[in-house]
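One protein chain omitted, others in place.
Moving on, here comes chain A:
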Amino acid sequence: MSMEVSTIIQMLLVVFLIASAIGVSVTRNLFIAVIVFMGYSSIMAIIWVFLQSPDLAITEAAVGAGVDSVLFFLTLKKVHALKGTREG
């Protein structure tokens, strides 16, 4: 039984993707949830490259991992839901 390296990497990525998706919904700490969601977006960006859509990969990396999480953090700060900060 021989598999190509890229297939193995893709399967690993999908496993990580599902793990982080479950992690986001299970974790009770909102800060950790946002960080794991960033990881989810980065993995998704790599999967888009494997699916031959680099356009989407760039957008996913910039919006999903970058701007989205910044906005999530700001919202959490605004509603005073971040523990360990000055307001929390």
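Definition applied: a residue touches a chain if its C-beta (ideal position, glycine included) is under 8 Å from a C-beta of that chain, and two chains touch if they have at least 3 such contacts; residues count from 1.
Here is the rule we go by: contacts and distances are computed from a predicted model.
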"Asp23/Gls24 family envelope stress response protein", "Peptide/nickel transport system permease protein", "Penicillin-binding protein 2" or "Multicomponent Na+:H+ antiporter subunit B" - which is the UniProt name of the missing chain: "Multicomponent Na+:H+ antiporter subunit B"
Per the touch definition above, residue among A:Ile32, A:Ala62 or A:Ala81 touching the missing chain: A:Ala62
Identified contact with the non-displayed chain, of A:Ile9, A:Ile22 or A:Leu71: A:Leu71
Contact set of chain A toward the excluded chain (per top definition): 53-55, 57-59, 62-63, 66-67, 70-71, 74-75, 78, 86-87
